[in-house]
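Every protein chain of the complex appears in place save one, which is left out.
Our next item is subunit A:
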């Protein structure tokens, strides 16, 4: 989906599975720059692709703390 990136550029895909999300509000409370809540209170990523190492680490923290195991941080497709 993205144009080719230079070699070595950090990149991860951030997703919130809307079926698995239990609307606990944890993600947006932990890292409001990376997650926001929908009208129904479900989490969604502010951006789907992360390029900053700290952001990726923060997103992985959220994934490990999410009560619905709804957050995934993965290598780009």
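In this text, contacts are C-beta pairs under 8 Å (C-beta built on N, C-alpha and C of every residue); 3 or more make two chains touch, one makes a residue touch a chain; residues count from 1.
Here, contacts and distances are computed from a predicted model.
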Inquiry  = I notice the complex is incomplete. Of the names "Fe-S oxidoreductase", "Branched-chain amino acid ABC transporter permease", "1-acyl-sn-glycerol-3-phosphate acyltransferase" or "Cytochrome P450", which is the UniProt protein name for the chain that's not shown?
reply    = "Cytochrome P450"
Ask   = Of the residues in subunit A, which ones touch the absent chain?
value = 20, 22-26, 28-30, 32, 40-41, 61, 64-69
